[in-house]
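A single protein chain has been removed from this complex, and every other one stays in its place.
And then subunit A:
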Amino acid sequence: MLEEGLILSVKNLNVDFNGHKILDNLSLDLKRDSTLAIIGPNGAGKTVFIKTLLGLINYSGNITWQKDVRIGYVPQKLSVSRELPLTVLEFLILKEKDTKKINDILLKVGFKQKAEHIHHDIRVLNTKLGSLSGGEVQRILMAYALLGNPNVLLLDEPTAGVDIKGEETFYELFKNLKKDSDLTIIFISHDEEIVTKYADNIIKLIHEH
């Protein structure tokens, strides 16, 4: 049982790949509705940590989520082939049948009702996922995560490939989402300015030699 007010408790978490220790005895308690940033150099295990929290990687130790948890996950990068004939709508519909909800979420993540650029509007729905720019894919992934009406977002460098203006929009969006509802965010970032501005807790993972 998890203490009230907490959304996540991690105790003595260990992950190793082929005898190589990636996460060494990590413990933390995370309050509901807080924002946790994970920072650290490449290869320190940030992505592994997020994936372990999702249950994608074998670990020892304890990971306990609050019972009512609904997790939305934005992976680091999606390598979608241009050859994949999957439209944005067909992708989002894998999670949510209601197209009105899909439209609302697309507006939230910054796609406009009217065309400004070629993809930059709701018509993005009929564009192939593989034809989008890196930043657009990230926003679609964000929309996908939000479609499950999550109360926890796990974001693995959500703004990789997004320009600076877009990055600010993203984090402003998180701020607004938090205002509207109970939302815990765990995100990986390399941007110190963003981290200090938006996170209320920071974990720094380091290499041990």
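Here, a residue touches a chain if its C-beta (ideal position, glycine included) is under 8 Å from a C-beta of that chain, and two chains touch if they have at least 3 such contacts; residues count from 1.
The criterion applied here is as follows: contacts and distances are computed from a predicted model.
*Asks:* Refer to UniProt and select, among "Urease accessory protein UreD", "ABC-3 protein", "Membrane protein YedE/YeeE" or "Nitrile hydratase subunit beta", the name of the complex member that is left out.
*Replies:* Options "Urease accessory protein UreD", "ABC-3 protein", "Membrane protein YedE/YeeE" or "Nitrile hydratase subunit beta" considered; the missing chain's recorded name is "ABC-3 protein".
*Asks:* Which of these touches the unseen chain: A:28, A:84 or A:206?
*Replies:* Of the candidates A:28, A:84 or A:206, A:84 is in touch with the missing chain.
*Asks:* With the missing chain put back, one of A:32, A:51 or A:139 would touch it. Which one?
*Replies:* Checking each option in A:32, A:51 or A:139, the one touching the absent chain turns out to be A:51.
*Asks:* Touching the missing chain, which residues of subunit A?
*Replies:* Answer for subunit A: residues 51, 54-56, 71, 73, 75, 78, 80, 83-87, 90-91, 94-95, 126, 128-129, 144, 148, 154 touch the chain left out.
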